[in-house]
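Sending over a structure as structure tokens; questions will come in a sec.
With one protein chain withheld, the remaining protein chains of the complex are depicted in position.
Chain nomenclature is as follows: A and B, assigned in order of appearance, with residue numbering initiated at 1 for each chain independently.
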Amino acid sequence: MEYFRQIESRIDQGIGRRRLGYVVLGLVILFFLWFPNDTSQSNYAKTVFISGFFYAIMSSSWALLAGIAGQFSFGHMAFMGIGAYAAGLIARDGIVFAMLGIAITPESFSALGAIIIGTLVAGLVGLVIGWLLLRLRAAYLALFTIAFSELFRIMMLTEYDYTGGSNGLSLRPLLQIADVDTARQVEYYLMFALLIVCLLAMHWVANSPIGLFLRAMREDEDAASALGVNVVRYKILIFVFTSMIVGLAGAIFYSDVGSERIIPEQLEVLQMSLIIAYAVIGGMESLIGAAAGAFISRYLLEAMREVVITLPFGLTTADGGDAFVWETGAWRFALFGVVMVFTLRYMRNGLLYPFITWFSGRDLAMKETVSKRKDDDDYADAPLEADDE
Amino acid sequence: MVIQDTLFVLWLMVAGPLWAAVGLFLLPNVNRGRKNEDLIPATTLKIAGVIGGFALGPVGLGLFYFEPTLIRRTTLTIGVVLTVFVTSQVMVRVVDPHFPSALWLLLAGPLWAALAAYFIPRHYRDEEADDQNVLTAAALGGFAIGPLIFGLMWKTTPKINRDWMIILGSLGAWQIYTLFAIQNPTNPCVQAPFSVTYLTQQTANGVVIGCIYSLMAVGLTLIYSVQGIVSFAHGQLYMVGGYFSFYFLLHAGNLLSELTGTEVQVNPIWGIPVAAAIVFLMGAVFERFFLKPMHEGLIERVSEYAILITFGFGFVIEYTTLAVAGPFPQRTDRFIDIRRFTLQRTQITDDFAFGPINIIGDRAFAMVVGIILIFALLYFLQRTWTGRALRATSQDRQAAAVTGINPTNMNTLSFGMGSMLAAMSGAALIPIFAWVPWVGAEMVGRSYVIVVLGGLGSVPGALVGGIVVGIVEALGAGCHPDPSRGAAYKEAFALVIFALVLLLKPTGLFGREQL
Partner (left out) sequence: MKRKTILICLIALLAIMPMGMAQADGHCEFADYTITIGGLAPLSAPGAVAGGVAMDWAFNQAADDINADCGVQIDGVNYMLDVVTGDSEGSPERGQAVTERLIQEDGVDAMVGVYHSAVGLATMGMLEANAIPTVFSEPWNDNVSANGILEYDGAPPRFADGIDHIFRISPASSMVGSVVVDWLLSLGVEDVVLIVENTDYGQPAAADEAERFEAAGATVTKIDVELGTEDFVPILSRIQARAEAPDVIRILVTGETSFNLTQQMSELGIAPSEDTICVTNQIAFQSDQYWATVPDGNYCAFNRVGIIPSLFSEAAAELNGKYEEAWGDLIPSFAMASYDAVYIVKDAMERAGSYDDAAAIVGAIEAVDIELSQGRYYFAYGAHNPDLPEGTPEFMWHQWPDPIVTVMQYYEPGQSGLEAAVVYPEVYQTHGTSYIVPGTTP
């Protein structure tokens, strides 16, 4: 009896926390909806937020691909680039089906049409690459996708007659609003809506049976396969799905929403590594954690550019200068790397994981089941508090 | 410095046969100490000694001696390459290969390839013969020699082994070369009077830089074979090795100048051990703190953790170096005061001359350093107790632990040594390239190509892979049909090979995962 009462109280506690979690989430969303109406904020702040949303999409979709499905791809930025370049090239040159003698002129594509085609192309390439990657695991997969994205970048850079080279390629503008303030406002809401839609779609996938299969495959592919999971189908599916999401995000972001033009430098390994680092810091296995990680990390990196730390506080040297001046601008990436390494080592699920578990009440449930199972297994002297590492 | 004709002729007349003779007597010793079932036929060893010694000199002999498993394939490859090279040159000069070959390639080649790929595997299955690799061989053969492939494969249904693939592949490559020659008649790689010299020059470029690349790749392979992880910090360790060497030489030079009162330059060769020692420590400490928990079962999903943690390590190193050393390019003095070695032009017949061939002096030196270090590593792995312990750990962890080897220490040692090798190649290259904190990025990409090509975990594989990548890059940039794009795509050529190897044969040429 005592036991059930205990469980009951824990369930209540969990439900309470979860409700609180929804309230916090709702408040965050409300804040983002309200933010552009704050007249004290400059357009620059909105610009930072818009690119923050974009990187949040990139990081959270990478978390879905790598964290949940276990497909450790470094080619995520390349798929984004494929979406953007395909949209741009099609809106500029149209399509020619030489064999059929049909040519579709660029004029027949609206900006939206080009974006849709860009998304589809990214998905199609994702299909091919996903199929090629079936046999590769972990390190090999990472290496292959690095090679793929480098090849893509070099091609975009070198074939400048078609792609604009390092000048970049302008896409057909999606929104043509003359007034800068209104334009920024609309772009902000568009990108935020895209983030919410992408997160919902990915959340749905991750929590559907597909997500369950993916997790099972991540843990043990052979076992999952033996239990009747169609490994090939789900692996390719998740690759196509995330490729399309980033392709869409890229095509929209570079259609003059967040940026005017896509440049090959955007596809460098460094950019990809930042996406990965954001996801790691936020939490690789949580979509919202990765998205928040990207947003917060970008904000902090931005803030650290011009911070000057003067130590010791208030003390000066004989000639009146500060005893020790440390400009974080040059060190910010090094610090960021340190944070990433320590997060990986000591907070495997990301710095935001404690908050997420607390709000979801998952820690209560976990303790309960673990200690219960241990009791069942006759571990009489096992500690009640399970080591969750 | 200029090598006179006489020196080259001397090599052909004296040194080649000399090494061949050394090989003839040295290689049969490989059998010493082997059990009966491992014995390699003495004739094979003798032939390999002669060919390897003649063509590759001490390098070939060393390779064969320490890695007898390579003998068969390497000898065969050298033989096929020499034959194709010689016949191609004769063909270009004597016979006009253009018309029939072009027609063949454009029409008949693919047709026969399709036919062979359709019928031969079926026939094999009907005959219940071993049909491993048959599809590829049939397609390649159909493309290369047309209907003759049916004659070869139909009646006897031979088992398709590696030798078949090498020969058919070379023939296919020869066909493609011809097509290439027809499409680009003015390309220096095919234009008759120059192409021999030019191809030799580019191959030499590739071999020299390839040996240097290998040293770095060997480090990756060492870590992989013992720990089963790919280090993504390798490029940054290479970079920081160069910087350690640079700062050591700078300060040592200043200190010695102060003490002696004269301007003293320390030869950059001394930077190599210093960089090696520091980076060994860095790697070992990092391993203890961040990789050790992985083997203690404290971490779920080990391989992904390993990728990320080494990646983060590299990230920290790169940006710390950028903050400390700044973005300005640096470089140390040269190893040797010789700008280049030149093999002078030799008139062989009236309309055919060979040479000149140029090799940059410092690169040649760095190549020698690289080869010595790789052989030293092989010696260490094969002949010392610690080296054997490392190999044992890489082959079977549990068994090694039973025999009293501490796998934890071996992990630390392997990561430290792997990092050290990266740093050594960095210290060996800072006299050759301008050094900036992001210099590792390009190099590490290449190392991945090399280790995957050679087979992750194989040290000789890394050496061969390095040379192959060097040659592919050199020939790719040198022979690209559009001279203005060739250089920009230099990195891409290796990446294409890389993608193909990963897809077709992820275990690489010498596929194995232990040392």
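Operating definition for what follows: a contact is a pair of C-beta atoms (placed from the backbone, for glycine too) under 8 Å apart; a residue touches a chain by one contact, two chains touch by 3 or more.
Computed from a prediction, not measured in an experiment: that's the story for all the values here.
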Could you tell me which of B:F119, B:F180, B:Y247 or B:F433 touches the chain that is not displayed?
B:F433
For the chain left off this view, which of B:W19, B:Y124 or B:Y198 is in contact with it?
B:Y198
For subunit A, which residues lie in contact with the unshown chain of the complex?
42-45, 47-48, 51, 92, 154, 157-158, 160, 164-168, 170, 173, 176, 180, 258-261, 263, 265-266, 268, 270, 300, 303-310, 313, 320-322, 325, 329, 333, 335, 339, 342-343, 346-347, 351, 354
Where does subunit B touch the missing chain, residue by residue?
188, 194, 197-198, 201-202, 205-206, 209, 322, 326-331, 333-334, 339-340, 342, 358, 360-363, 433-436, 438-439, 441-443, 473-478, 483-488, 490-491
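Here, only the chains that are shown with their structure count from here on.
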Roughly how many whole angstrom separate the Cα centroids of subunit A and subunit B?
37
So in the complex, which bits of subunit B are touching subunit A?
224, 229-230, 232, 289-290, 293, 298-301, 303-309, 311-313, 315-316, 318-320, 322-323, 441, 445, 448-449, 452, 485, 488-489, 491-492, 495-496, 498-499, 502-503, 506
Contact set on subunit A toward subunit B in their complex:
66, 70, 72, 132, 135-140, 142-144, 146-148, 150-151, 154-155, 157-158, 218, 269, 273, 276-277, 280, 330-331, 333-334, 336-338, 340-341, 344-345, 348, 389
